[in-house]
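The complex appears here minus one protein chain, its other protein chains still in place.
Lettered A, B and C in written order, each chain numbered from 1.
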Amino acid sequence: MLSFESDYNTGAHPAVLKRLAETNAEPLPGYGADPYCERAKEKIRKACGCPEAEVEFLVGGTQANAVVISTMLRDFEGVIAARTGHINGHEAGAVEYTGHKVLEVPHKDGKIEAAVLKKFLADYYADLNHEHMVFPGMVYISYPTEYGTIYTREELTALSDICRAYRIPLFLDGARLGYGLMSSACDLELADIAKLTDVFYIGGTKVGALCGEAVVFTKKNRPCHFMTSVKKRGALLAKGRLLGVQFDALFTDGLYFEISRHAIEMAEEMAAIFREAKLPFYLNSPTNQQFIILENDQMERLKKQVRFGFWEKYDESHTVVRFATGWSTTKGDIEALRELLKECQ
Amino acid sequence: MLSFESDYNTGAHPAVLKRLAETNAEPLPGYGADPYCERAKEKIRKACGCPEAEVEFLVGGTQANAVVISTMLRDFEGVIAARTGHINGHEAGAVEYTGHKVLEVPHKDGKIEAAVLKKFLADYYADLNHEHMVFPGMVYISYPTEYGTIYTREELTALSDICRAYRIPLFLDGARLGYGLMSSACDLELADIAKLTDVFYIGGTKVGALCGEAVVFTKKNRPCHFMTSVKKRGALLAKGRLLGVQFDALFTDGLYFEISRHAIEMAEEMAAIFREAKLPFYLNSPTNQQFIILENDQMERLKKQVRFGFWEKYDESHTVVRFATGWSTTKGDIEALRELLKECQ
Amino acid sequence: MLSFESDYNTGAHPAVLKRLAETNAEPLPGYGADPYCERAKEKIRKACGCPEAEVEFLVGGTQANAVVISTMLRDFEGVIAARTGHINGHEAGAVEYTGHKVLEVPHKDGKIEAAVLKKFLADYYADLNHEHMVFPGMVYISYPTEYGTIYTREELTALSDICRAYRIPLFLDGARLGYGLMSSACDLELADIAKLTDVFYIGGTKVGALCGEAVVFTKKNRPCHFMTSVKKRGALLAKGRLLGVQFDALFTDGLYFEISRHAIEMAEEMAAIFREAKLPFYLNSPTNQQFIILENDQMERLKKQVRFGFWEKYDESHTVVRFATGWSTTKGDIEALRELLKECQ
Partner (left out) sequence: MLSFESDYNTGAHPAVLKRLAETNAEPLPGYGADPYCERAKEKIRKACGCPEAEVEFLVGGTQANAVVISTMLRDFEGVIAARTGHINGHEAGAVEYTGHKVLEVPHKDGKIEAAVLKKFLADYYADLNHEHMVFPGMVYISYPTEYGTIYTREELTALSDICRAYRIPLFLDGARLGYGLMSSACDLELADIAKLTDVFYIGGTKVGALCGEAVVFTKKNRPCHFMTSVKKRGALLAKGRLLGVQFDALFTDGLYFEISRHAIEMAEEMAAIFREAKLPFYLNSPTNQQFIILENDQMERLKKQVRFGFWEKYDESHTVVRFATGWSTTKGDIEALRELLKECQ
């Protein structure tokens, strides 16, 4: 069945899988001490234009968020996130499990606005009782956001400036980073992300890998004895090569960006089909996830022939649904979707 | 270079990798809801002779230990382990990170003796102040142990009986389970393990997979909403297929046992070579890890031509080292080792 | 200087202190096993009209909240609270420190409305991805709330009904319980609180004790081996008598209610003075805390002669301040305040 359910519904990009097979028989040291990890790190440092970056591989997104946040926060601190931030609503309380609070702020289309952040911090420090409250110790954003939206250079710079003024790190969850950077709406490059944030990760799971996220500490700020902290959280892979080889492949000849660009193109064509079919958009997403509003009947009919994601109830008779593209989405899939939509009108 | 460094120094068994490639393009639901996970679970239930078993896949051993222990213990309980137990010394405090104490007991060749366990529990409940102490809420053993030794049926039955008498679960860490079951010294079958323990896991990482451990709850005792608890610990894989496909392959046509048997055969040949070379054994391991004592000079010479594991200092002039076999160890490797040992005498 | 800063700014009610002195020399068992603790528990059970209640003493409010919530929640659950709930904003993340999320809902004058709670729970279970989210496992309310407001019998019954429908406990933080029960606006009795909630605590610290909160589990639902869990959280007092003797005194001859009634009377007189002085109320509090809006100049003048609490900025030129009464507030204090307000007009 046609599937736009998610960007992690197929395996790895063939080039990634090929490298896993080619290197499979080599005996290598475990726990990330193999040359593929080292090579991948070097390529990522280059791609980030940040030679001093410290790169670490983790298995998944929720894990990366929890590990990064809990090792960077101090005991008395929490992390600021948009109410809709992934860590706030969809990670089963993984940050709180580490003993730290997520400090909710309002969002706009999934983004934290600079003015909102500024006010939150100012109010916090103006409160005479703030020592009884969780200190704001980090700002978490995602790029693209859960709504598929992206920060402009101006917006990201503004957040970055505020974080620096308060001396707290800005952490960017890049589970879908490629899809943000390759969006036509994007006015940022990877090097800008590295410059404006203090730590971020380059998502592999949703951009062509079987698993894996590359965490990049950009300010010589990797927590001390990070590997031990990773192990302590059950997040250290014995066969670290699984991550090293994949990221080495993704950052060879620009594959990561190529995969991302492809998915964006497919998403743009898909969006065109939705417009053509006069299906209303829930919001304007410039990335690989498109959110549309379907009549419930229409949704039920469609469901029988194509897989997509349920997002949320819109009203009694309508539902917001999500269609995602990825490395494996083909022109054929898009065409098939066009046909389907015609039938299901 | 010749490598007997560990049983996780090469990638996946070719048959496992092949299945990953064959299924790679199929769009599948995430988070373990795919048919390969289901199929693998069914095969594991059969292999365990335990149709009611609840099987869950996790990524690695330390993670499996921490997740199982912390979701099964009650607030006021800790887990009993041998002083040499992996969770006690070599997991960076992952159990304690979940808020639970590891209660150390003495070991013999890495094993907990029934008499020792019995006394520990009796003494605990005899202490009038025991409510100020951590309750013993689970027993953790590994099979094979960190020293490559295995429990006999009699020994495991004795531990199992004590646990039942005290109504606490017996948890068996089977990171290298296959190597125990295929050992010539083994008088147990997988179905016995399932019967005698309350929960155990079948290690994939060290027995032919890229990653993955299959946790088996054998007494309808899987913790409620386990998936949410797994997510909360950052241990839920988006592309759960990576685990499902691998375990499906490992439990098709007995591959898991075949891999294990092969490694045992290689280890037995290796042991014969060590005996031939008159190298003293540190202890008698019937599994895929062989521990020998080398003179430091000899060790330095060998190191230049073969990779092996440092285990511990024996005395001022000797060191205990570990040689491990796995799916990828060949007869040629063993022969090469024989030649090397001759040279390095 | 005149002080209406808080209801914990003086020591213990003289009758409480007297009992501490009278019993001081008696040798007694530690950790709450003394007869005063037992006697106090029995009196509290009677006062609650709940003979099967299980009563436990803890030292302070944040501690009581964290201990109760973390021992009653299951691993995958969090606690619902109003955004303004004390656990959400003013306890330095003590609940999150135990590994559980506080699930914020909107409030009205510090209270959770039944309709809001109902919708939150219904939406949660309607979400197809809810297993990736923190399960709502308890509802936390305070009585009186942080704004000094109280739930009516109807409101509390509605919350209680919803909790029962979802089989989650309703937990009432009664740090200032007496001031709620003795309010003229109150249409509930202590026995109603015991009936409608699953667990609550009777605040001592703010109602005449030096320290101490009496947690009441009303449905035979005290967590197993609670004492060990309390010890594990560093919350077990060696000289448990300190709590037992104080609560024994507070629940002898209705002292707890007498203290509370006195503070309410003082608060009512204070409110009359504020009305007389035409000082606008921030909200209508029927309990021992009164919130008024002062011009900043006026506030500065007043500050020199009377202590009160800063609550929050109202606008550029006004501030919300809090005046609290307690066991030690006298008619003389109220008169002095009247005079002061006249001068400071």
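The working rule: contacts are C-beta pairs under 8 Å (C-beta built on N, C-alpha and C of every residue); 3 or more make two chains touch, one makes a residue touch a chain.
Everything numeric here is computed off the predicted structure, so don't read it as measured data.
Considering the whole complex, the residue from B:7, B:54, B:91 or B:248 that touches the absent chain is B:91.
Residues 1, 3, 5-6, 8-12, 14, 17, 20-21, 23-30, 59-67, 91-94, 97, 205-206, 210-211, 228-229, 231-239, 241-242, 307, 328 of chain C touch the missing chain (whole complex, contact as defined above). Even with one chain removed from view, chain A keeps its contact list with that chain: residues 31, 70-71, 74-76, 99, 131-135, 223-225, 227-229, 231-232. The omitted chain makes contact with chain B at the following residues, 76, 78, 89-93, 96-102, 104, 126-129, 131-134, 310, 312-313.
In this text, only the chains that are shown with their structure count from here on.
Central chain assignment: A. Criterion: smallest distance from chain C-alpha mean to the mean of all protein C-alpha atoms.
Each chain gets a centre from the mean of its Cα atoms; the one farthest from the centre of chain B is C. Mean C-alpha positions place chain A and chain B at a centre distance of 34 Å. In terms of their C-alpha centroids, the spacing between chain B and chain C amounts to 50 Å. Shown for chain B are the residues that touch two or more other chains, namely 228-229, 231-232.
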